[in-house]
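The structure under discussion appears below in the form of structure tokens.
In this view, the complex is presented without one of its protein chains, the others remaining in place.
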Amino acid sequence: MPIQTRGEVLDVKRAGAYHVLTLTAGSIPDQARPGQFVAVAIGGGESGLLLRRAFAIHRVNSRGVYGGTLEIVVSVHGEGTAWLADRRRHDPIDVVGPLGRPFSIPRDPINCVLVAGGYGSAALAMLVEELHSRGCRVDLVLGAATEDKLFGVLDSKRLASTVTVTTDDGSTGLQGRVTDVLSDVINRSAADVIYACGPMKMLQAVAGVASSHGLMSQCAVEESMACGIGVCMTCVLPVIGDDGVTRMVRSCVEGPIFRGDRVRWSDIGTVPVGTYGSTPLVEETS
Amino acid sequence: MPIQTRGEVLDVKRAGAYHVLTLTAGSIPDQARPGQFVAVAIGGGESGLLLRRAFAIHRVNSRGVYGGTLEIVVSVHGEGTAWLADRRRHDPIDVVGPLGRPFSIPRDPINCVLVAGGYGSAALAMLVEELHSRGCRVDLVLGAATEDKLFGVLDSKRLASTVTVTTDDGSTGLQGRVTDVLSDVINRSAADVIYACGPMKMLQAVAGVASSHGLMSQCAVEESMACGIGVCMTCVLPVIGDDGVTRMVRSCVEGPIFRGDRVRWSDIGTVPVGTYGSTPLVEETS
Amino acid sequence: MTRAVVRQHVPSKPEREPNVDMTARLASLALPSPVLTASGCSGFGSELDGFFDITRIGAIVTKSVMWSPRSGRATPRMAETPSGMLNSIGLQGPGVQAFVQKDLAWLMERGARAVVSIAGGSVEEYVRVTKFLREVKGISALEVNISCPNVENRGQVFACDARAASEVVSAVRRAADPAVPVFAKLSPDVTDIVAIADSVVRAGADGLSVINTLLGMVIDTDRMRPALGGITGGLSGPAIRPVAVRCVWQIRQALPDVPILGMGGIRTGLDALQFILAGANAVSVGTSVFNDPSAPIRVHRELAKALEERGFGSVEEAVSFAHRPEGYEYEGEPVE
Partner (left out) sequence: MTRAVVRQHVPSKPEREPNVDMTARLASLALPSPVLTASGCSGFGSELDGFFDITRIGAIVTKSVMWSPRSGRATPRMAETPSGMLNSIGLQGPGVQAFVQKDLAWLMERGARAVVSIAGGSVEEYVRVTKFLREVKGISALEVNISCPNVENRGQVFACDARAASEVVSAVRRAADPAVPVFAKLSPDVTDIVAIADSVVRAGADGLSVINTLLGMVIDTDRMRPALGGITGGLSGPAIRPVAVRCVWQIRQALPDVPILGMGGIRTGLDALQFILAGANAVSVGTSVFNDPSAPIRVHRELAKALEERGFGSVEEAVSFAHRPEGYEYEGEPVE
């Protein structure tokens, strides 16, 4: 069960374009599984920013000097992330987590390809460890617009069999997109399953490549979330259920990990015709 | 002319119940005169507290290592003052000032009694220096509810001829109110004029004592202010003009220093009958 | 309106429970706390139960439910705004049948009180939902969300027209179990909320929920289009609190005896106290739950403490206290 806890910032480090924050966070580190996230409150009592911000749990350390700690990787985007990047050691911080369903972990030691765009790799670090500890082969594909927006390349090399890097501008690695190299990596590694985290467009493309190879993909999506705990219905996207019916599904509690072949990527931002409960001719408020 | 400047917190010290903040503040320290105040913005860009908070300028140092600096004395009251008390060295801070009209300074070296309640003494420090430098005799009366709410007693002893202290609970000095001792001090020091800063009720009482001795008093009032610069009309109180007519006068630009005999103390919070422009039978919005 | 003789501020020690009767009387209900959740901000209760014991607050007000399952609107469904947010969920929900079988059953079994919020696109739909709920035992109250477009009248929102609002409320009142109080939830987006309040009370509402969201809009300055899939959305959160308190005050002035469930931007116990002093018999905590999932129980605690410090022996004594006549002065003013 998720908890709410008042922790403390232990450290803020720059890593390329990102800020890595280490936080104490009660029992969250003990509970956290790969793919889960936390929701962080922004500002103090005087804050006009009401909604928590969601961040993948990058790493946990359940037995540090300060009790359990966790790391998040913050890309500054708007006011909330700017505030976080501005934190200093010992600042208080209010965290809810762990949230969402984790990645499914294979029982057998199979071959896994993990694909990340930008800070998406932050969400994969714990997964790499877990898969590795289960004897899986892990091949990584990391992409970003520019070199400074890559995250965790060096770190990944420790446990992954291969790490392939792409950048849009060719500032490092291969010039291009992760999907330009994905098929090759899949073939080379004889992949059994794909894990992915990154921008929606990338996930869509990765899910497509996976399907074309007949592979299952698990994608960590990012939808705007007001509550993060399943009570507000803002974070939905159209997902096809086991019964073949499309539903508007909450990504905070039923995700953020979805099977790539189940998300109706092209229809995100719409309620596709035939969605369960859709009444296209009537419009209602709130 | 007041300016707006982005300064930095250089120091935060506790002093009894108060926090003394030292700020860099552009050219404000150079311009500031005794009795003027600054208006400080609360919170960063994410702040939901829109209105600046007003603080008397306690001291200035126009040639410090960091350029001009000023001190304010903060009594924690609500969210805004709590935020200020929480500042740390090098935090940015946005200051507008110097605001308001200063105390009138006598041309001749006369005898002055200064009365302060609580943190009101913060507003009198520069005045003491100024009066002293002009050869005035200065006698101080400082009162507060309890000892920790007295401010600047020791400091005052340096330049004042006498310092009389009262507390409501008798925890230090004489038990009672400043007005219990004021007549004595006036007589003892052969006072020519009274200066006062503190809660409205105290000012009213001091103005009364001054009048009963036939003395002029200058009182620094505290009204809720939305703008502090004269554009909003929230900070008014009923003041009798030279023409004998009562007007609702802006305390931010026409005050905060008023002659004690001109403020209609008992009528604060009302628009007294006969006030210029009052139309008691009609109610209008905004 | 009960008037209390107010005693001096009594600073309370944090450890012990404040000595205040927190029972809220809301129409025929007696709830153990005057703090409820708000419809659409607490799902059907189960998610919050992990953060605090939901049986300890007044009630869970469930997400407005319609007759059929509904997919709701396209995303984006939210936009953050200064001290608030916009939402355009479009009443996504399972339909009343699945709601009763699954969600309401869970709440009942859990021992929590449920105020069931209902919605409809026509008077007929409201009645159908109400009749279905009539067969369910244990519902504390119905809250009628009338901020829905009337499909039979060019989508005009029921709550914005005294006649349409009264029609819905009177039909629901007639269809519902007579023992279950019916609350009408008012929209602030009207010229005269007192007139609407008066009409729905005449139409049979046992109480009023005040207020629903304000109609608002954000333009996404990157896409240069409305930020929400639904174009406009409902504004909620502390930003709207002054409007909500004003609505409660005005209605209490005009209707001294009507039970009022106040809401709009409540974040702390003192915020809740504002509503109660203005005339609310109980309050709902909505958007603040997104910031602090245990906000309802924290608000309850803070409110109990604030009431005790002000010398009230019960919530009821504080209800409408800010309306007391001029002479009736409060003694406990803090001394400098």
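Here are a few things to note about the model shown:
Here the chain labels run A, B and C in written order, and each chain numbers its own residues starting at 1.
FYI, a residue touches a chain if its C-beta (ideal position, glycine included) is under 8 Å from a C-beta of that chain, and two chains touch if they have at least 3 such contacts.
Remember, it's a predicted structure, so these values are computed and weren't measured experimentally.
One chain is not displayed; in the complete assembly it touches the shown chains A, B, C. Remark: the omitted chain is touched by one listed residue; of A:Gly118, A:Gly152, A:Gly260 or A:Gly277 this is A:Gly118. Remark: the omitted chain is touched by one listed residue; of B:Gly7, B:Gly48 or B:Gly68 this is B:Gly48. One of C:Gln97, C:Thr232 or C:Ser294 touches the chain omitted from the figure, and that residue is C:Thr232. Within the entire complex, the positions of chain C that touch the omitted partner chain are 6, 79, 81-84, 86, 160-161, 189-192, 214-219, 221-226, 232-233, 235, 237-243, 245-246, 249, 265, 270, 273-274, 277-278, 306, 310, 321-322, 330, 333-334. Seen from chain B, the chain kept out of the figure touches residues 1-4, 41, 48-52, 96, 223-224, 226-237, 247-248, 253, 268-271, 275-279, 282-286. Interface residues of chain A facing the missing partner chain: 48, 117-118, 145, 168, 199, 201-202.
Note that in this section only the chains that are shown with their structure count from here on.
Taken as a contact graph, with one node per protein chain and an edge wherever two chains touch, the assembly is complete, since every chain touches every other chain. When chain pairs are compared by their number of contacting C-beta pairs, A-C comes first.
Per-chain CA centroids place chain A at a distance of 54 Å from chain B.
Annotation: 35 Å between the Cα-based centres of chain A and chain C. Residues of chain A in contact with at least two other chains: 48-49.
Annotation for chain C: residues touching 2 or more other chains are 82-83, 238.
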